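Have a look at this one before I ask anything.
The complex is shown incomplete by one protein chain, all other protein chains being positioned as in the whole.
== subunit A ==
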Amino acid sequence: MKPQTKTVAVLRYRPEQDKEPFWQDYEVPFAEDTSVLAALNYIKDELDGTLSFRWSCRQAICGSCGLMIGGKPRLACKTFLRDFEGKVTVEALAHFPIERDLVVVMDDFIAKLERVKPWLMPREERAPEDGEYRQTPQEMSLYEQFAGCINCGLCYAACPQVGLNPNFLGPGAIALLHRYNLDSRDGGSEERMKLISAELGVFNCTAVGYCSAVCPKIVDPANAVNVNKMNSARDYFFRFLPRPAPKGGCQ
């Protein structure tokens, strides 16, 4: 029996020869379990070795296969051909510059992640003899969800404000920032809040909420952004009052 096939339309862009991106159709055999990533690998192996795209884990954990599939930001390894009627369109992640075919320029996104200082800045310096920094499961539950981010960039492709103003810090980086600010062992909140309240911080967000809808890890970056609008307003209006001790107790 001849296998069923599906048309996969890919937005190609080869900077050395194309003035701008163009659509190219490929016929791909598919079964119930054929992911879009598997289809792209079939194209590369069997039909057209010049196609470029990123991937690694094939199990929705490395975050490298983010693409616009059927016009929406999705992970190619977690999206299946069977779920599409007719042609499936595959395009590089929106709001990122296209480097080549389905590969985008991530430099700016990575720089934003670095800017939020995504590491623990201990609230109190301790020597190894003092023992470890301890945290209760409850304290961990406050930030756990935001620690689930795989940096796939889908939320940036979902955020029109990122598209309109690429300098906006953006949902993913703010979710990461929030993760550290919520950590009871961390003492860097004040420093990070400067980024939150800055011109390119949370107030660029107009609460579209699509970032959270497309997040494959249910991180809910929109919540991190919007809760920090409140935090920023609180810091502004109550700046003359003595601040309570930041975060939970860590002894």
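Following the convention adopted for this analysis, a residue touches a chain if its C-beta (ideal position, glycine included) is under 8 Å from a C-beta of that chain, and two chains touch if they have at least 3 such contacts; residues count from 1.
Keep in mind that, in the parts below, contacts and distances are computed from a predicted model.
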Among "Fumarate reductase subunit C", "V-type ATP synthase alpha chain", "Acetyl-CoA acetyltransferase" or "Amino acid ABC transporter ATP-binding protein", UniProt-listed name of the chain not shown: "Fumarate reductase subunit C"
Of A:105, A:120 or A:233, the residue in touch with the unshown chain: A:105
Where the unshown chain meets subunit A, residue by residue: 13, 15-16, 20-21, 71-72, 94, 97-99, 105, 138, 141, 160, 163-164, 206-210, 212-213, 220, 222-223, 226-227, 229-230
